[in-house]
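Just one protein chain is left out here, and the rest sit where they should.
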Amino acid sequence: MRFEITREPLDPQRLTQEVRRDESGAVAVFLGVVRDNSRGRRVLHLEYDAYPELAERVMERVAAEAKERWPVTDVAIQHRVGRLEIGETSLVVAVSSPHRKEAFEACHWLVDRFKDVVPIWKKEVGEGGEEWIEGELAPEEAP
Amino acid sequence: MRFEITREPLDPQRLTQEVRRDESGAVAVFLGVVRDNSRGRRVLHLEYDAYPELAERVMERVAAEAKERWPVTDVAIQHRVGRLEIGETSLVVAVSSPHRKEAFEACHWLVDRFKDVVPIWKKEVGEGGEEWIEGELAPEEAP
Amino acid sequence: MKAKVRLFARLSDLAGLRETEVELGEGLTVSELFAALAHTYPALAGYASSLMYAVNAEYVPSDHPVQDGDEVAFIPPVSGGARCGSR
Partner (left out) sequence: MKAKVRLFARLSDLAGLRETEVELGEGLTVSELFAALAHTYPALAGYASSLMYAVNAEYVPSDHPVQDGDEVAFIPPVSGGARCGSR
């Protein structure tokens, strides 16, 4: 199991190899990639901030939860922070399991959970300025 | 779109890069890996055979069908043939789309369809001998 | 007239060949061609019921007539690589 917040480019190939096991026939990998648009606007680049010590703990817990729900062999998650250009990879989630169905389901669930609970924040820098994107409870929407 | 039957080791990294687009935030990748066991028996290695010209056409058609069902940006599929050792990758399916949900669903569906329709065969070589594994209509089970 | 025949996987092992040229009469269907082949290679007999047929790398029905110069393939039930992760 590897859970990493890093400023360096991510390495999906390495994570894929790390989660693979001789007894497991399936590896599902998700890559979150920086898009050139968001909510109808052009994006020039992104900046990610994180609380790394907490983020790595939370990732580990989420992975443990996935292992309770599915017969997952191994999980690895990496998220990059700092400035990311269009097309660069911000997130990699790799999941191995004996059968493909569980690999897909666990990987999808992990990506969803990741978004909700891991302390990482994204600033979109676009033509119209820059803005921190926050979850449901963003202050400007709170009562 | 790349659809390839090859004797060479597969290259998930290249497929991932090829399907990625600036407008797409999600890439889902599946790797089928040679397991050391099958139906309760130890597997020593596998041999894959294919009808490459037909297999590549069928893959292309299945990918076109996925693109009609989901807003998929691009698809690439590679399958290796010949002798594969435990831990080697036999299949890579990479799917990009603007949103992660569709990337996961389309990738999972493509892997399922692949298994049903693409003319590729697997021979399991185990301690007890070797056997071609065939689909539902395997001759020994046919009436 | 002549056709090229291609065999794969179990069928190829049973017949001991992957590819052969056959001489055949006008109007023979792909399933009739397989029956003729099974006459020459008796190990193939009994597999007809589970086969799919392809001509020039396209699936065809079992009553598709073979033309001169066709490449005819006999396709056992598939077991693509995804299978390794399927159960």
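Letters A, B and C name the chains as they come in the text, with residue numbers starting at 1 for each one.
Basically, contacts are C-beta pairs under 8 Å (C-beta built on N, C-alpha and C of every residue); 3 or more make two chains touch, one makes a residue touch a chain.
Predicted model only: the values in this text are computed from it and were never measured.
Participant: Sort through A:V19, A:A66 or A:V111 and give me the one touching the missing partner chain.
Facilitator: Candidates A:V19, A:A66 or A:V111; residue touching the omitted chain: A:V111.
Participant: May I ask which residue of B:A55, B:A103 or B:I133 touches the chain that does not appear here?
Facilitator: Candidates B:A55, B:A103 or B:I133; residue touching the omitted chain: B:A103.
Participant: For chain A, which positions touch the chain that isn't shown here?
Facilitator: Looking at chain A, the ones touching the missing chain are residues 32-35, 38, 46, 48-51, 53-54, 57, 79-80, 90-91, 111-112, 114-123, 132-139, 142-143.
Criterion: only the chains that are shown with their structure count from here on.
Participant: Where the centre means the average of the CA atoms, what chain is farthest from chain C?
Facilitator: Result for max centroid distance from chain C is chain A.
Participant: I'd like to verify one number: the distance from the centre of chain B to the centre of chain C, where each centre is the average of its C-alpha atoms, in whole angstrom.
Facilitator: 23
Participant: Would you pick out the residues of chain B that each touch at least 2 other chains?
Facilitator: 32-35, 111
Participant: Would you mind listing the residues of chain C that make contact with two or more other chains?
Facilitator: 82, 84-86
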